[in-house]
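For reference, the structure is listed below as structure tokens.
Excluded from the complex is one protein chain; the other protein chains are retained at their positions.
Read from first to last, the chains carry the letters A and B; within each, the first residue is number 1.
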Amino acid sequence: MLAGVLIALGAWLQEGEDAPSVPRLGMPALEIGGTTSVTGLAFDDRGGLWVCDPERGGVVLHAAGDTRRVEVGALARISDVAIRGESIFVSGSDAVVELSPSGVELRRIGAWGRAPGELREPGGIAVAGEFLYVADTGNDRVQRFSLAEHAVRTCGERGRAEGQFLRPSDVAVDEAGCVYVSDSGNHRVVKLDRDLKFLKAWGDFGPHPGFFAEPDGLAWHAGELYVVDADNHRVQVFDAEGGRRHEWGLHALLPREGDGKLHYPRKIALREGLAALSEPYEDRVQLFRRTEPGEEVPQPQRFERVVSAHFGGHVSVAGDLAALCEPTAPSFVLYDVNHALEVWEPVLVARTGSWGRRVGQMLAPSDVELDSQRRQLWLADADAGTLSLWSLDHDESKPLEFDFFKARMVRSLDFAALHAQRLDDAREPIRPNALELGPNGSLFVLDTLARSLFVVAGDLSSVRLLCAELGPRPVDVAWSELHRRAWIIDAQACHVGSLALDDARARYEPRFGARGRGDGELLSPSGLAVAADGTLLVVDEAAHRVSRFDPRGTWIGSFGARGTGSREFHKPRGIDVDEQGRAWVVDWGNHRVQVLSLAGEYLASFGARAFVREALRSK
Amino acid sequence: MRARLVHVFLLVAACATADDRDVSAPSDGRHESAPVAAPDFVSPAALHSAAGTYLLELQPPLCAMTDNESLRFEVRVADARTRRSALDVMLAIDAAMPEHGHGMNRVPRITRLGEGHFLVEGMYFHMTGRWELYFDVTRGALTERTQCRVEFSDE
Partner (left out) sequence: MKLALVLAFWTGVSAAQEAEWSEREWAKARAHTPLAEPRPNPTNRFADDARAARLGQRLFFDARFSANGSVSCASCHAPDLGFADGKSLSTGLGRTTRHSPSLWNVAQQRWLFWDGRADSLWAQAVQPLENPKEMGFDRVSLGHALRGDAELEREYEELFGALPDVTTWPAHAAPSEDGSELAAAWQRMDPQAQRAASRVAANFGKALEAYERRLQRGDAPFDRFVAGAAQALSESARRGWKLFAGRGNCRSCHAGPAFTDGEFHNIGIPPLAGGKADDPARYAGIDLVRADPFNARGEFSDAREDERALELETLERSPQNFGEYRTPSLRNVALTAPYMHQGQLKTLAEVVNFYSTLEGATPIGHHQEQVLQPLKLSASEAADLVAFLESLTGAAPSAALLAPLDAHR
């Protein structure tokens, strides 16, 4: 390893990057819009670009003079596509299917599960020779399926040591058969040999050259590895040993800005002279070409010093405080919502967190839940596998000001250690994806991949499994004090289900919901909240709106439309309802939170600084 | 340059009572009957952990700390209820300057000398100013923090 560091230092000291005259990818060439929530993409032999359409369940070909669509029937949440000859391989939530050009399913590989050969939320795939490689994201591993025979080789388990991964999202294969893996949660690229044995890894968390923040798509092309560095809004190019060659990508600063600027790019496809990048949150694909002589790939300018908030997918409001997490910072933030200023607007009073693996540090906070009365909050970090309890030093009688020392960690629960001690009644260490304060100061903890709901004591001293048979993809949980039941929103089944807590093991029942864009239907539900009167509010990320239902499932109304103005959303995520009956919606794609009445009247928004105001200014 | 320790804020949060089904308790209930615990040593200057489970004592005490120097001290951890050495616990120490947005760039060497008894070496505060100091006691899957705010000043 020292050798590697010395070589890297030596290489730097030798100043050995490419001379600018080498043509390099990165000049914006073309944009394909309307590709809603596009995930994976691939070029075929004729230069046509196949693009995943997870919303409508298919893959779409964009080629000169030929735009074709192939339906992929029984496969949810399509994540990637790979072309080999005439075959189209498509990965989805629990399998990879091979289709003929007309869409006939030739074979199906995998089923939902954790055993070898099973898959959970696979990300990227690659086909090389007689093998299909799958980044089995939900199982923290890579699998190699033999296409000629029924054989599978798996590599990896959850962790960060050699041979371990954390949410690997894509794979690429070079001519020698070596396999590259984008180890997203560990912010590194891992290189394996053809038998999936660990060779090396490079990268660390951050924005610097050679560092990554959520590396996602990978592609091997013309002797180089292209890595989509999603949270850094760029592509980095390396040689086979991790030596840096090139990078491009400017961070989009205005909403929906394209023109070569990127906003969370995810997957990449390459062919001679052209790179295609998918941006699911912008519903578009951007293509980049090589530089001509005399051209240089645009470099980032100095960004504004004041940046927009990067809220995560949840918000918690209680009493005079609102809490959100910022997974990419990482941190959680606190706003005071009950002060006597002229114009009501939540005021930021604390931001806490630093990236790292020490106790009290964070990797990627997934949810935060506030108990304003007791002046405490809980923070879930699914990547770190921890749930921590913090106390808040917030005194309403004191003048309103930002306080660096406001939040103090009290306790932290390590789910991997808990599982090793067999104290969690679970099949695998709990990944806390969502939290909700329940009765008696206890906490509901939702594990999406495990399809399970747990109850944790408020002081983190005990954990109990409530139900391990939720729907296919439960993403949020809300507690109704009125009806004494927990509600769960399922993003794949597009339904709302509930559990009554009368006995030790509660039974989950789907209650209502249908997939669609019509009134009362749900397309990609992402958040759930219960108002004091027991009505349910569901945030729909793909429909850019909030819908309200009574507990029987009768649709009451919806508000919101796609956009950047007030009462408009772009890919909204979480929601909470406060004691005053106001709905707080994390308008994720607009980098802000909007506060509205339950009927949808705009009250306030906060979080965005440059992002949305620029758009409003330029309108 | 050695700065004196100006202020030590010992922040004692509201104590939460531990649930009977303590996830962190040794599974065989050893700590109720073990004869190995040291005699009661806890002084009035002991630090309370944030949820009240533990008492911590530093020797030399907190006020002897300086910045810009490698620090060496012992920590004894006791169960607050029994006031005897806490069994089956591990100690980790960290520190940060929240106003500067950075932590301690060291991980002190911690040697376990006995039950609830630790030697800490190589603790290093590299700047004057306001630090948060964290003592994290872990038993099983549960870690409880004892936090102090310390301020080093060279004026």
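In this text, a residue touches a chain if its C-beta (ideal position, glycine included) is under 8 Å from a C-beta of that chain, and two chains touch if they have at least 3 such contacts.
Bear in mind that the values here come from a model prediction, so they are computed numbers and not experimental data.
**Q** Just name the one of B:His48, B:Arg83 or B:Arg106 that touches the chain not displayed here.
**A** Of the candidates B:His48, B:Arg83 or B:Arg106, B:Arg106 is in touch with the missing chain.
**Q** In the full complex, which of A:Gly117, A:Gly159, A:Gly319 or A:Gly356 touches the chain missing from this view?
**A** A:Gly356
**Q** Taking the entire complex into account, which one of A:Gln164, A:Thr328 or A:Ser442 touches the absent chain?
**A** Counting the whole complex, the residue in contact with the absent chain is A:Thr328.
**Q** Spell out, residue by residue, where the missing chain touches chain B.
**A** For chain B, the residues touching the absent chain are 1, 3, 68, 70, 100-103, 105-109, 121-122, 124, 126-129, 154-155.
**Q** For the chain that got dropped from the picture, name the residues of chain A it touches.
**A** Within chain A, the residues touching the omitted chain are 1-3, 5-10, 12-13, 15, 204-211, 231-233, 244, 247, 251, 299-300, 302-303, 305-307, 310, 328-329, 355-356.
In the analysis below, only the chains that are shown with their structure count from here on.
**Q** So, what's the distance in Å between the C-alpha centres of chain B and chain A?
**A** 36
**Q** What residues on chain B touch chain A, complex-wise?
**A** 11, 13-14, 16-19, 21-24, 27, 50-51, 92, 94, 96, 98-99, 101-103, 107, 130, 132, 134, 136, 138, 140-145, 147, 149
**Q** Going by the contact rule set out above, which residues of chain A touch chain B in the complex?
**A** 352, 354, 356, 358-361, 374-375, 389, 391, 393, 404-405, 408-415, 417-418, 421, 423, 457-463
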